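Structure record follows, encoded as C-alpha coordinates.
The complex appears here without one of its protein chains, the remainder shown in place.
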Amino acid sequence: MSSSFSIINGVMRRDLILAFRQKAELAQPLMFVLMVVTLFPLGVGPSPELLQRIGPGIIWIAAILSGLMGMERMFRDDYHDGSTEQMLVSGMPMVLVSAAKIFCHWLVSFVPLIILTPLLAVFLNLTWDMTVALMITLLIGTPVLSMLGAIGVALTVGLRKGGLILSLLLIPVFIPLLIFATSAIESASMRLPYLPQLAIMGAILLLTAALAPVAVSYALKVSQH
Amino acid sequence: MWKWFSQYAKPEKAYQLCGTLFRWFWLPSLLLILVGTVWGLVFAPQDYQQGDSFRIIYIHVPSALLSMSAYVAMAVAALVGLVWQWRTAYMAMIAIAPVGAVMTFIALFTGAAWGKPMWGTWWIWDARLTSQLILLFLYLGVIALYSAFDDKQQGGKAAGIMALVGVVNIPIIHYSVEWWNTLHQGATITKFDKPSIAPEMLWPLLINLLGFALFVAAVSIKRMRNEIVRREIHRPWIKSLFLENEK
Amino acid sequence: MQFDSLSAFLEMGGYGFFVWLAFGVTLGAMILLVVQSSLDTKHLEKEIKDTHARKARMRAAAKEGL
(Lines give C-alpha, C1' and ligand atoms only; values in the text may rest on other atoms or scores of the structure.)
Protein backbone atom coordinates (compact mmCIF):
# COMPACT_ATOMS: atom_id res chain seq x y z
CA MET A 1 0.00 0.00 0.00
CA SER A 2 1.41 3.34 -0.93
CA SER A 3 1.89 5.53 2.08
CA SER A 4 -0.50 8.31 3.03
CA PHE A 5 2.17 10.80 2.15
CA SER A 6 2.51 9.67 -1.44
CA ILE A 7 -1.27 9.68 -1.86
CA ILE A 8 -1.61 13.23 -0.59
CA ASN A 9 1.39 14.24 -2.63
CA GLY A 10 -0.02 12.70 -5.80
CA VAL A 11 -3.47 14.21 -5.42
CA MET A 12 -2.10 17.64 -4.63
CA ARG A 13 0.34 17.61 -7.51
CA ARG A 14 -2.42 16.68 -9.91
CA ASP A 15 -4.79 19.36 -8.64
CA LEU A 16 -2.12 22.06 -8.62
CA ILE A 17 -1.03 21.24 -12.17
CA LEU A 18 -4.67 21.40 -13.24
CA ALA A 19 -5.22 24.68 -11.44
CA PHE A 20 -2.30 26.31 -13.18
CA ARG A 21 -3.38 25.00 -16.55
CA GLN A 22 -6.79 26.62 -16.07
CA LYS A 23 -5.57 29.98 -14.83
CA ALA A 24 -8.58 31.83 -16.19
CA GLU A 25 -10.91 29.88 -13.98
CA LEU A 26 -8.78 30.84 -10.99
CA ALA A 27 -8.63 34.50 -11.85
CA GLN A 28 -12.37 34.95 -12.36
CA PRO A 29 -13.45 34.72 -8.70
CA LEU A 30 -10.77 37.23 -7.77
CA MET A 31 -11.97 39.67 -10.38
CA PHE A 32 -15.49 39.09 -9.11
CA VAL A 33 -14.47 40.11 -5.59
CA LEU A 34 -12.77 43.19 -6.91
CA MET A 35 -15.87 44.21 -8.84
CA VAL A 36 -18.29 43.57 -6.00
CA VAL A 37 -16.15 45.72 -3.76
CA THR A 38 -16.15 48.44 -6.42
CA LEU A 39 -19.93 48.31 -6.67
CA PHE A 40 -20.55 49.12 -3.04
CA PRO A 41 -19.15 52.66 -2.90
CA LEU A 42 -21.09 53.36 -6.09
CA GLY A 43 -24.25 51.95 -4.53
CA VAL A 44 -24.13 53.38 -1.01
CA GLY A 45 -22.08 56.53 -1.58
CA PRO A 46 -18.39 57.21 -1.11
CA SER A 47 -18.53 58.48 2.48
CA PRO A 48 -15.30 57.13 4.07
CA GLU A 49 -16.90 56.60 7.51
CA LEU A 50 -19.75 54.56 6.09
CA LEU A 51 -17.43 52.47 3.94
CA GLN A 52 -15.19 51.86 6.89
CA ARG A 53 -18.14 50.67 8.95
CA ILE A 54 -19.55 48.27 6.37
CA GLY A 55 -16.24 47.40 4.67
CA PRO A 56 -15.36 44.23 6.60
CA GLY A 57 -18.83 42.84 5.99
CA ILE A 58 -18.59 43.64 2.29
CA ILE A 59 -15.24 41.93 1.90
CA TRP A 60 -16.39 38.87 3.79
CA ILE A 61 -19.63 38.57 1.84
CA ALA A 62 -17.73 39.05 -1.41
CA ALA A 63 -15.32 36.31 -0.33
CA ILE A 64 -18.22 33.96 0.41
CA LEU A 65 -19.92 34.66 -2.90
CA SER A 66 -16.76 34.31 -4.95
CA GLY A 67 -15.96 31.13 -3.02
CA LEU A 68 -19.35 29.74 -3.99
CA MET A 69 -18.62 30.47 -7.64
CA GLY A 70 -15.36 28.56 -7.73
CA MET A 71 -16.38 25.79 -5.36
CA GLU A 72 -17.71 23.41 -7.99
CA ARG A 73 -14.27 23.06 -9.54
CA MET A 74 -13.28 20.88 -6.61
CA PHE A 75 -15.08 17.72 -7.71
CA ARG A 76 -17.12 18.54 -10.82
CA ASP A 77 -14.61 17.59 -13.51
CA ASP A 78 -13.49 14.51 -11.61
CA TYR A 79 -17.06 13.35 -11.33
CA HIS A 80 -17.91 13.85 -14.98
CA ASP A 81 -14.76 12.37 -16.47
CA GLY A 82 -14.83 9.36 -14.16
CA SER A 83 -11.73 10.20 -12.12
CA THR A 84 -13.77 9.99 -8.92
CA GLU A 85 -14.88 6.46 -9.62
CA GLN A 86 -11.32 5.43 -10.42
CA MET A 87 -10.19 6.94 -7.13
CA LEU A 88 -12.88 5.01 -5.29
CA VAL A 89 -11.93 1.67 -6.85
CA SER A 90 -8.25 2.28 -6.24
CA GLY A 91 -8.88 1.63 -2.55
CA MET A 92 -7.16 4.85 -1.53
CA PRO A 93 -8.45 6.24 1.77
CA MET A 94 -10.94 8.76 0.46
CA VAL A 95 -10.79 10.81 3.66
CA LEU A 96 -7.16 11.66 2.90
CA VAL A 97 -7.91 12.30 -0.74
CA SER A 98 -10.74 14.65 0.17
CA ALA A 99 -8.59 16.49 2.68
CA ALA A 100 -5.84 16.95 0.11
CA LYS A 101 -8.25 18.21 -2.52
CA ILE A 102 -9.85 20.65 -0.10
CA PHE A 103 -6.45 21.98 0.90
CA CYS A 104 -5.52 22.48 -2.74
CA HIS A 105 -8.73 24.34 -3.40
CA TRP A 106 -8.08 26.64 -0.49
CA LEU A 107 -4.52 27.23 -1.64
CA VAL A 108 -5.44 28.25 -5.17
CA SER A 109 -8.67 30.12 -4.57
CA PHE A 110 -8.54 31.74 -1.15
CA VAL A 111 -4.86 32.43 -0.59
CA PRO A 112 -4.71 34.84 -3.55
CA LEU A 113 -7.78 36.53 -2.12
CA ILE A 114 -6.09 37.00 1.25
CA ILE A 115 -3.10 38.50 -0.53
CA LEU A 116 -5.46 40.83 -2.37
CA THR A 117 -7.21 42.06 0.81
CA PRO A 118 -4.89 44.99 1.61
CA LEU A 119 -5.88 46.49 -1.72
CA LEU A 120 -9.57 45.97 -1.00
CA ALA A 121 -9.04 47.43 2.47
CA VAL A 122 -7.65 50.60 0.91
CA PHE A 123 -10.67 50.85 -1.37
CA LEU A 124 -13.00 50.66 1.60
CA ASN A 125 -10.97 52.94 3.84
CA LEU A 126 -10.23 50.35 6.53
CA THR A 127 -7.70 51.25 9.21
CA TRP A 128 -4.49 49.28 9.52
CA ASP A 129 -5.76 47.45 12.63
CA MET A 130 -8.90 46.45 10.79
CA THR A 131 -6.91 45.26 7.80
CA VAL A 132 -4.76 43.04 9.99
CA ALA A 133 -7.83 41.64 11.74
CA LEU A 134 -9.54 41.11 8.40
CA MET A 135 -6.60 39.14 7.08
CA ILE A 136 -6.37 37.00 10.20
CA THR A 137 -10.10 36.22 10.12
CA LEU A 138 -9.84 35.33 6.44
CA LEU A 139 -6.87 33.13 7.17
CA ILE A 140 -8.81 31.20 9.81
CA GLY A 141 -12.21 31.41 8.18
CA THR A 142 -11.64 30.64 4.51
CA PRO A 143 -10.42 27.06 5.14
CA VAL A 144 -13.80 26.50 6.80
CA LEU A 145 -15.50 27.87 3.69
CA SER A 146 -13.50 25.43 1.58
CA MET A 147 -14.34 22.48 3.80
CA LEU A 148 -18.05 23.15 4.16
CA GLY A 149 -18.14 24.00 0.48
CA ALA A 150 -16.55 20.66 -0.32
CA ILE A 151 -19.39 18.88 1.48
CA GLY A 152 -21.92 20.85 -0.52
CA VAL A 153 -20.15 20.23 -3.82
CA ALA A 154 -19.76 16.52 -3.12
CA LEU A 155 -23.49 16.32 -2.38
CA THR A 156 -24.56 18.15 -5.52
CA VAL A 157 -21.88 17.02 -7.95
CA GLY A 158 -24.11 14.53 -9.73
CA LEU A 159 -26.92 17.02 -10.28
CA ARG A 160 -27.45 18.82 -13.55
CA LYS A 161 -28.47 22.04 -11.85
CA GLY A 162 -26.21 21.79 -8.83
CA GLY A 163 -24.96 25.36 -8.77
CA LEU A 164 -28.01 27.10 -7.37
CA ILE A 165 -28.75 24.41 -4.83
CA LEU A 166 -25.15 24.64 -3.69
CA SER A 167 -25.63 28.25 -2.59
CA LEU A 168 -28.94 27.41 -0.97
CA LEU A 169 -27.27 24.68 1.06
CA LEU A 170 -24.13 26.53 2.01
CA ILE A 171 -25.08 30.10 2.77
CA PRO A 172 -26.93 29.26 6.01
CA VAL A 173 -24.02 27.25 7.36
CA PHE A 174 -21.58 30.06 6.58
CA ILE A 175 -23.46 32.51 8.80
CA PRO A 176 -21.61 31.88 12.10
CA LEU A 177 -18.31 32.50 10.39
CA LEU A 178 -19.49 35.78 8.95
CA ILE A 179 -20.76 36.92 12.33
CA PHE A 180 -17.61 36.15 14.29
CA ALA A 181 -15.30 37.47 11.60
CA THR A 182 -17.03 40.81 11.23
CA SER A 183 -17.37 41.18 14.97
CA ALA A 184 -13.63 40.56 15.36
CA ILE A 185 -12.89 43.28 12.83
CA GLU A 186 -15.32 45.62 14.51
CA SER A 187 -13.52 45.11 17.80
CA ALA A 188 -10.24 45.76 16.03
CA SER A 189 -11.59 49.03 14.68
CA MET A 190 -12.25 50.14 18.26
CA ARG A 191 -8.84 48.85 19.32
CA LEU A 192 -10.45 46.26 21.56
CA PRO A 193 -9.02 42.75 21.90
CA TYR A 194 -10.58 40.33 19.45
CA LEU A 195 -8.94 37.14 20.57
CA PRO A 196 -12.24 35.58 21.77
CA GLN A 197 -13.77 35.77 18.32
CA LEU A 198 -10.63 34.32 16.78
CA ALA A 199 -10.67 31.53 19.36
CA ILE A 200 -14.25 30.65 18.47
CA MET A 201 -13.41 30.71 14.77
CA GLY A 202 -10.43 28.49 15.52
CA ALA A 203 -12.71 26.07 17.32
CA ILE A 204 -15.07 26.02 14.34
CA LEU A 205 -12.06 25.42 12.09
CA LEU A 206 -10.94 22.43 14.15
CA LEU A 207 -14.43 20.95 14.37
CA THR A 208 -14.92 21.31 10.63
CA ALA A 209 -11.47 19.90 9.89
CA ALA A 210 -12.32 16.84 11.95
CA LEU A 211 -15.72 16.18 10.36
CA ALA A 212 -15.67 17.60 6.85
CA PRO A 213 -13.28 15.14 5.13
CA VAL A 214 -15.33 12.23 6.46
CA ALA A 215 -18.57 13.80 5.25
CA VAL A 216 -17.03 14.62 1.87
CA SER A 217 -15.72 11.13 1.29
CA TYR A 218 -19.08 9.63 2.21
CA ALA A 219 -20.90 12.10 -0.02
CA LEU A 220 -18.61 11.24 -2.92
CA LYS A 221 -19.40 7.57 -2.45
CA VAL A 222 -23.11 8.36 -2.44
CA SER A 223 -22.69 10.36 -5.64
CA GLN A 224 -21.63 7.16 -7.37
CA HIS A 225 -24.56 5.01 -6.25
CA MET B 1 -36.55 -4.92 21.61
CA TRP B 2 -33.99 -4.44 18.85
CA LYS B 3 -35.61 -7.09 16.75
CA TRP B 4 -38.99 -5.48 17.21
CA PHE B 5 -37.57 -2.14 16.20
CA SER B 6 -35.56 -3.27 13.21
CA GLN B 7 -38.46 -5.01 11.51
CA TYR B 8 -39.61 -1.53 10.48
CA ALA B 9 -36.61 -1.26 8.20
CA LYS B 10 -38.86 -3.16 5.79
CA PRO B 11 -41.19 -0.83 3.90
CA GLU B 12 -44.24 -3.12 4.18
CA LYS B 13 -43.97 -3.26 7.95
CA ALA B 14 -43.31 0.46 8.22
CA TYR B 15 -46.33 1.13 6.04
CA GLN B 16 -48.59 -0.87 8.34
CA LEU B 17 -47.15 0.77 11.44
CA CYS B 18 -47.73 4.20 9.93
CA GLY B 19 -51.35 3.30 9.31
CA THR B 20 -51.89 2.36 12.94
CA LEU B 21 -50.01 5.32 14.38
CA PHE B 22 -51.81 7.80 12.17
CA ARG B 23 -55.14 6.70 13.60
CA TRP B 24 -53.81 7.16 17.14
CA PHE B 25 -52.38 10.61 16.56
CA TRP B 26 -54.66 12.35 14.12
CA LEU B 27 -57.95 12.86 15.98
CA PRO B 28 -56.36 13.48 19.41
CA SER B 29 -54.16 16.14 17.85
CA LEU B 30 -57.15 17.98 16.37
CA LEU B 31 -59.05 17.68 19.62
CA LEU B 32 -56.17 19.00 21.71
CA ILE B 33 -55.49 21.91 19.37
CA LEU B 34 -59.17 22.83 19.40
CA VAL B 35 -59.37 22.73 23.20
CA GLY B 36 -56.07 24.55 23.70
CA THR B 37 -56.86 27.27 21.18
CA VAL B 38 -60.39 27.96 22.39
CA TRP B 39 -59.20 27.99 25.98
CA GLY B 40 -56.33 30.28 25.08
CA LEU B 41 -58.44 32.66 23.03
CA VAL B 42 -61.55 32.83 25.15
CA PHE B 43 -60.89 31.78 28.71
CA ALA B 44 -57.28 32.56 29.50
CA PRO B 45 -56.82 35.91 31.27
CA GLN B 46 -55.28 38.92 29.57
CA ASP B 47 -51.63 39.73 29.96
CA TYR B 48 -51.39 42.89 32.05
CA GLN B 49 -48.75 44.41 29.75
CA GLN B 50 -49.54 43.12 26.31
CA GLY B 51 -53.28 42.85 26.58
CA ASP B 52 -54.87 40.38 24.24
CA SER B 53 -52.05 40.37 21.72
CA PHE B 54 -50.21 37.88 23.90
CA ARG B 55 -52.73 35.22 22.84
CA ILE B 56 -50.58 34.66 19.80
CA ILE B 57 -48.27 32.85 22.20
CA TYR B 58 -50.58 29.83 22.02
CA ILE B 59 -49.51 29.14 18.47
CA HIS B 60 -46.16 30.90 18.36
CA VAL B 61 -44.44 28.96 21.10
CA PRO B 62 -45.64 25.47 20.10
CA SER B 63 -44.74 26.00 16.45
CA ALA B 64 -41.32 27.42 17.33
CA LEU B 65 -40.57 24.50 19.62
CA LEU B 66 -41.82 21.94 17.13
CA SER B 67 -39.81 23.49 14.32
CA MET B 68 -36.63 22.71 16.25
CA SER B 69 -37.74 19.27 17.42
CA ALA B 70 -38.76 18.32 13.91
CA TYR B 71 -35.28 19.19 12.66
CA VAL B 72 -33.72 17.05 15.36
CA ALA B 73 -36.12 14.22 14.52
CA MET B 74 -35.09 14.55 10.89
CA ALA B 75 -31.42 14.34 11.81
CA VAL B 76 -32.04 11.30 14.01
CA ALA B 77 -33.81 9.59 11.12
CA ALA B 78 -30.89 10.47 8.84
CA LEU B 79 -28.45 9.02 11.34
CA VAL B 80 -30.45 5.79 11.61
CA GLY B 81 -30.43 5.56 7.82
CA LEU B 82 -26.72 6.22 7.67
CA VAL B 83 -25.70 3.77 10.37
CA TRP B 84 -28.03 0.84 9.68
CA GLN B 85 -28.72 1.51 6.01
CA TRP B 86 -32.47 1.59 6.42
CA ARG B 87 -34.32 2.83 3.41
CA THR B 88 -37.36 3.63 5.51
CA ALA B 89 -35.36 5.96 7.76
CA TYR B 90 -34.59 8.22 4.81
CA MET B 91 -38.25 8.13 3.84
CA ALA B 92 -39.18 9.26 7.34
CA MET B 93 -36.64 12.06 7.15
CA ILE B 94 -38.04 13.33 3.88
CA ALA B 95 -41.58 13.09 5.22
CA ILE B 96 -40.75 15.26 8.23
CA ALA B 97 -38.93 18.02 6.33
CA PRO B 98 -41.91 19.89 4.83
CA VAL B 99 -43.88 19.60 8.07
CA GLY B 100 -40.97 21.10 9.97
CA ALA B 101 -40.64 23.83 7.37
CA VAL B 102 -44.33 24.73 7.76
CA MET B 103 -43.90 24.90 11.55
CA THR B 104 -40.92 27.20 11.07
CA PHE B 105 -42.93 29.38 8.74
CA ILE B 106 -45.77 29.57 11.26
CA ALA B 107 -43.36 30.48 14.04
CA LEU B 108 -41.88 33.23 11.88
CA PHE B 109 -45.20 34.59 10.74
CA THR B 110 -46.81 34.61 14.17
CA GLY B 111 -43.65 36.16 15.55
CA ALA B 112 -43.95 38.97 13.03
CA ALA B 113 -47.67 39.45 13.67
CA TRP B 114 -46.96 39.64 17.37
CA GLY B 115 -44.02 41.93 16.83
CA LYS B 116 -45.92 44.53 14.86
CA PRO B 117 -48.11 45.76 17.77
CA MET B 118 -45.29 45.28 20.29
CA TRP B 119 -42.28 46.70 18.43
CA GLY B 120 -44.15 48.75 15.88
CA THR B 121 -42.56 46.89 13.01
CA TRP B 122 -43.20 43.59 11.29
CA TRP B 123 -39.65 42.43 11.21
CA ILE B 124 -36.86 43.01 13.62
CA TRP B 125 -33.48 41.31 13.58
CA ASP B 126 -34.09 39.77 16.93
CA ALA B 127 -31.93 36.77 17.82
CA ARG B 128 -34.81 34.32 17.92
CA LEU B 129 -36.48 35.45 14.72
CA THR B 130 -33.14 35.45 12.94
CA SER B 131 -32.29 31.92 14.00
CA GLN B 132 -35.78 30.81 12.99
CA LEU B 133 -35.22 32.32 9.57
CA ILE B 134 -31.92 30.47 9.20
CA LEU B 135 -33.64 27.28 10.33
CA LEU B 136 -36.17 27.79 7.55
CA PHE B 137 -33.27 28.10 5.08
CA LEU B 138 -31.80 24.86 6.38
CA TYR B 139 -35.13 23.08 5.88
CA LEU B 140 -35.48 24.49 2.38
CA GLY B 141 -31.94 23.35 1.60
CA VAL B 142 -32.70 19.77 2.59
CA ILE B 143 -35.97 19.73 0.65
CA ALA B 144 -34.42 21.32 -2.44
CA LEU B 145 -31.50 18.92 -2.41
CA TYR B 146 -33.76 15.90 -2.17
CA SER B 147 -36.08 17.01 -4.91
CA ALA B 148 -33.17 17.74 -7.25
CA PHE B 149 -32.24 14.07 -7.40
CA ASP B 150 -33.82 11.77 -9.97
CA ASP B 151 -32.80 8.71 -8.03
CA LYS B 152 -34.62 9.20 -4.75
CA GLN B 153 -32.58 6.60 -2.92
CA GLN B 154 -29.45 8.59 -3.64
CA GLY B 155 -31.30 11.83 -2.91
CA GLY B 156 -32.34 10.53 0.49
CA LYS B 157 -28.76 9.78 1.42
CA ALA B 158 -27.52 13.16 0.20
CA ALA B 159 -30.29 15.03 2.01
CA GLY B 160 -29.49 12.97 5.11
CA ILE B 161 -25.90 14.17 5.12
CA MET B 162 -27.14 17.73 4.73
CA ALA B 163 -29.57 17.31 7.63
CA LEU B 164 -26.72 16.08 9.81
CA VAL B 165 -24.47 18.95 8.77
CA GLY B 166 -27.35 21.26 9.68
CA VAL B 167 -27.94 19.72 13.07
CA VAL B 168 -24.27 20.11 13.99
CA ASN B 169 -24.53 23.70 12.84
CA ILE B 170 -27.74 24.69 14.58
CA PRO B 171 -26.21 25.20 18.04
CA ILE B 172 -23.33 27.15 16.50
CA ILE B 173 -25.72 29.29 14.49
CA HIS B 174 -27.92 29.84 17.49
CA TYR B 175 -25.01 30.87 19.66
CA SER B 176 -23.48 33.09 17.01
CA VAL B 177 -26.75 34.86 16.35
CA GLU B 178 -27.26 35.55 20.05
CA TRP B 179 -23.73 36.93 20.25
CA TRP B 180 -24.31 39.10 17.21
CA ASN B 181 -27.58 40.32 18.66
CA THR B 182 -26.18 41.34 22.03
CA LEU B 183 -23.33 43.04 20.20
CA HIS B 184 -25.73 45.20 18.23
CA GLN B 185 -27.86 45.80 21.29
CA GLY B 186 -28.96 49.27 20.18
CA ALA B 187 -31.31 47.92 17.56
CA THR B 188 -33.21 45.44 19.71
CA ILE B 189 -35.60 45.41 22.55
CA THR B 190 -35.64 42.14 24.41
CA LYS B 191 -39.31 41.63 24.16
CA PHE B 192 -39.90 38.02 25.01
CA ASP B 193 -38.60 38.23 28.58
CA LYS B 194 -40.29 35.54 30.53
CA PRO B 195 -42.65 36.89 33.15
CA SER B 196 -43.75 34.20 35.55
CA ILE B 197 -46.72 32.95 33.61
CA ALA B 198 -49.92 32.32 35.52
CA PRO B 199 -51.23 28.73 35.57
CA GLU B 200 -54.48 29.75 33.85
CA MET B 201 -52.33 31.00 31.01
CA LEU B 202 -49.99 28.02 31.07
CA TRP B 203 -52.51 25.19 30.78
CA PRO B 204 -53.81 26.03 27.33
CA LEU B 205 -50.22 26.50 26.18
CA LEU B 206 -49.26 23.02 27.33
CA ILE B 207 -52.35 21.53 25.72
CA ASN B 208 -51.60 23.25 22.44
CA LEU B 209 -47.98 22.16 22.66
CA LEU B 210 -49.03 18.54 22.91
CA GLY B 211 -51.63 19.05 20.21
CA PHE B 212 -49.08 20.54 17.82
CA ALA B 213 -46.63 17.74 18.59
CA LEU B 214 -49.25 15.12 17.75
CA PHE B 215 -50.23 17.08 14.65
CA VAL B 216 -46.64 17.17 13.41
CA ALA B 217 -46.31 13.45 14.12
CA ALA B 218 -49.59 12.60 12.41
CA VAL B 219 -48.91 14.61 9.26
CA SER B 220 -45.34 13.33 9.05
CA ILE B 221 -46.65 9.78 9.31
CA LYS B 222 -49.19 10.42 6.62
CA ARG B 223 -46.50 11.83 4.36
CA MET B 224 -44.23 8.93 5.15
CA ARG B 225 -46.92 6.53 3.97
CA ASN B 226 -47.08 8.46 0.72
CA GLU B 227 -43.33 8.37 0.44
CA ILE B 228 -43.23 4.60 0.98
CA VAL B 229 -45.84 4.07 -1.70
CA ARG B 230 -44.11 6.42 -4.10
CA ARG B 231 -40.78 4.71 -3.72
CA GLU B 232 -42.10 1.16 -3.72
CA ILE B 233 -44.63 1.67 -6.47
CA HIS B 234 -43.14 -1.06 -8.66
CA ARG B 235 -43.16 -3.70 -5.96
CA PRO B 236 -45.65 -6.55 -5.90
CA TRP B 237 -46.81 -5.84 -2.33
CA ILE B 238 -48.08 -2.43 -3.34
CA LYS B 239 -49.89 -3.97 -6.24
CA SER B 240 -51.58 -6.60 -4.13
CA LEU B 241 -52.41 -4.09 -1.41
CA PHE B 242 -54.01 -1.50 -3.67
CA LEU B 243 -55.21 -3.28 -6.76
CA GLU B 244 -56.32 -6.70 -5.61
CA ASN B 245 -58.46 -5.41 -2.75
CA GLU B 246 -60.68 -3.61 -5.19
CA LYS B 247 -61.79 -6.67 -7.05
CA MET C 1 -64.94 33.83 29.86
CA GLN C 2 -62.77 36.89 29.31
CA PHE C 3 -64.98 38.73 26.87
CA ASP C 4 -68.40 40.27 27.43
CA SER C 5 -69.58 40.14 23.86
CA LEU C 6 -68.75 38.66 20.51
CA SER C 7 -67.56 42.01 19.19
CA ALA C 8 -65.21 42.41 22.16
CA PHE C 9 -63.90 38.94 21.42
CA LEU C 10 -63.31 39.78 17.78
CA GLU C 11 -61.67 43.05 18.71
CA MET C 12 -59.18 41.39 21.07
CA GLY C 13 -58.61 44.59 23.00
CA GLY C 14 -57.59 46.45 19.86
CA TYR C 15 -55.19 43.76 18.70
CA GLY C 16 -57.82 41.88 16.73
CA PHE C 17 -56.17 42.29 13.36
CA PHE C 18 -52.86 40.83 14.49
CA VAL C 19 -54.30 38.05 16.59
CA TRP C 20 -56.72 36.90 13.90
CA LEU C 21 -54.11 37.29 11.20
CA ALA C 22 -51.71 35.06 13.14
CA PHE C 23 -54.34 32.44 13.90
CA GLY C 24 -55.76 32.58 10.41
CA VAL C 25 -52.45 32.13 8.65
CA THR C 26 -51.54 29.31 11.02
CA LEU C 27 -54.81 27.55 10.33
CA GLY C 28 -54.39 28.12 6.62
CA ALA C 29 -50.85 26.76 6.57
CA MET C 30 -51.84 23.67 8.53
CA ILE C 31 -54.87 22.99 6.34
CA LEU C 32 -52.77 23.42 3.21
CA LEU C 33 -50.24 20.95 4.54
CA VAL C 34 -52.91 18.37 5.32
CA VAL C 35 -54.73 18.89 2.03
CA GLN C 36 -51.54 18.61 0.05
CA SER C 37 -50.67 15.37 1.83
CA SER C 38 -54.12 13.91 1.18
CA LEU C 39 -54.10 14.95 -2.47
CA ASP C 40 -50.73 13.28 -2.74
CA THR C 41 -52.23 10.05 -1.45
CA LYS C 42 -55.05 10.27 -4.00
CA HIS C 43 -52.59 11.03 -6.76
CA LEU C 44 -50.44 8.07 -5.78
CA GLU C 45 -53.39 5.68 -5.87
CA LYS C 46 -53.97 6.67 -9.47
CA GLU C 47 -50.27 6.40 -10.18
CA ILE C 48 -50.21 2.84 -8.85
CA LYS C 49 -52.96 1.86 -11.27
CA ASP C 50 -51.19 3.57 -14.17
CA THR C 51 -47.82 2.10 -13.38
CA HIS C 52 -49.05 -1.45 -13.15
CA ALA C 53 -51.18 -1.07 -16.25
CA ARG C 54 -48.12 0.22 -18.09
CA LYS C 55 -46.12 -2.74 -16.89
CA ALA C 56 -48.79 -5.13 -18.09
CA ARG C 57 -48.64 -3.50 -21.52
CA MET C 58 -44.85 -3.76 -21.59
CA ARG C 59 -45.04 -7.44 -20.65
CA ALA C 60 -47.55 -8.08 -23.40
CA ALA C 61 -45.39 -6.25 -25.93
CA ALA C 62 -42.35 -8.27 -24.89
CA LYS C 63 -44.29 -11.52 -25.35
CA GLU C 64 -45.41 -10.53 -28.81
CA GLY C 65 -41.88 -9.65 -29.75
CA LEU C 66 -40.67 -13.15 -28.96
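All chains are identified by letter, namely A, B and C, in their written order; residue positions are counted from 1 within each chain.
Rule of thumb we're sticking to: a residue touches a chain if its C-beta (ideal position, glycine included) is under 8 Å from a C-beta of that chain, and two chains touch if they have at least 3 such contacts.
Assume contacts and distances are computed from a predicted model.
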Considering the UniProt annotation of the chain absent from this complex, which name among "NADH-quinone oxidoreductase subunit L", "Stage V sporulation protein AE", "Branched-chain amino acid transport system ATP-binding protein" or "Cytochrome c biogenesis heme-transporting ATPase CcmA" applies?
"Cytochrome c biogenesis heme-transporting ATPase CcmA"
Can you list the shown chains that the absent chain is in touch with?
A, B, C
Quickly run down the residues of chain A that touch the omitted chain.
1-2, 6-7, 10, 13-14, 17-18, 21-22, 77-78, 80-83, 85-92, 224-225
Determine and list the chain C residues touching the chain excluded from the picture.
55, 58-59, 62
Touching residues of chain B against the unshown chain: what are they?
85, 87, 150-153, 230-235
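Everything that follows uses one rule, which is that only the chains that are shown with their structure count from here on.
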Can you work out the whole-Å distance between the CA centroids of chain A and chain B?
32
Distance between chain A and chain C based on Cα centroids, please, to the nearest Å.
42
Touch list for chain B against partner chain C, complex
37, 41-46, 51-53, 55-56, 59-60, 63, 98-99, 102, 105-106, 109-110, 113-114, 116-117, 215, 219, 222-223, 225-226, 229-230, 233-234, 238-239, 242-243
For the complex, give me every residue of chain B touching chain A.
134, 137-138, 140-141, 144-145, 148-149, 151, 153-154, 157-158, 161-162, 164-166, 168-169, 172-173, 175-177, 179-180, 183
For the chain A and chain B complex, residues of the former touching the latter:
148, 151, 155-156, 158-159, 161-162, 165, 168-169, 171-173, 175-176, 179-180, 183, 186, 204, 207, 211, 215, 218-219, 222-223, 225
